[in-house]
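Just one protein chain is left out here, and the rest sit where they should.
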């Protein structure tokens, strides 16, 4: 069992894989943060999606808390956009990290993606005028396509 | 090729990785189940999102089947909540399983997460009064953050 462990931890000892693990964890935590921000705005704006979520003792007024709120919907769109972009980064990035890239090139990809997605969230929630959000989205998109190109170039097997 | 295979299957022979593979597969299958439940409620409640999904021969009445239904929407919110929480568990959990945790600690994380998400679905679809659903969501959230902490503590490479 110790020997097996040693083999597994070789993966986490590899610098490219450690860099991947670090930045993948950071962007996944950033995505999870959106759940908390949604809950915060739902409570603050008193805008709930489920009847059982409305605080008790509201009597006849309970129904009016079942509504959409522009700020809540904005956070939810940001969250969905994270899913749409961070899932491909996680998946393609994992395969990229295993395809033997140069450490410096890999770090460049991971750092730019993580920075772009953090800027994207700031641009979405502030909100900043366009093309702030559009550009930060596009940068993350292009970085992911660049990693996909490397994966397919290295390991294509159809 | 046999030698390569042997090396790969060492991963699935590792107990922590096997436990991860088991629980990750269980929660992903649970998430997939939501698609079937949505389809079931769409047909039973006759509430469709696409014109081509409305059963033929309805004539003038076809349009009234293009509607939202509270039960269908509840299942869809549950499904989206699964995506928002099971994706980070899958990603961070994979990196955690490769970071060399104790088997007992890893099992504790995986079992609590899977249990919490199953309870979350029961609480969402019954629906149970709050804070049932809220607590089961929070437990899964905290377990994922705990694994992320271990990954970053073991392998941080910025």
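Which chain is which? They are A and B, in the order written, and residues in each are numbered from 1.
Note that in this section a residue touches a chain if its C-beta (ideal position, glycine included) is under 8 Å from a C-beta of that chain, and two chains touch if they have at least 3 such contacts.
Predicted model only: the values in this text are computed from it and were never measured.
For the chain not shown, which residue from A:46, A:74 or A:111 touches it across the whole complex?
If we include the chain that is not displayed, A:74 is the one touching it.
Given that one chain is not shown, which residue among B:72, B:87, B:116 or B:147 touches it?
Among B:72, B:87, B:116 or B:147, only B:87 touches the chain that is not shown.
Can you name the residues of chain B that touch the chain not displayed here?
Per the touch rule, chain B residues meeting the hidden chain are 1, 4-5, 7-9, 11-12, 15, 17-19, 21-22, 24-25, 28-29, 31-32, 34-35, 49-50, 52-53, 79-80, 83, 87, 90, 94.
Could I get the residues of chain A that touch the absent chain, sorted low to high?
Counting over the whole complex, chain A touches the hidden chain at residues 10-11, 13-17, 74, 77, 80, 83-85, 87-88, 91-92, 94-95, 98-100, 127-130, 133, 137, 141, 144-145, 148, 151-152, 154-158.
To be clear about the criterion, only the chains that are shown with their structure count from here on.
For chain A and chain B, what's the span in angstrom between their mean Cα positions?
A distance of 16 Å separates the two centres.
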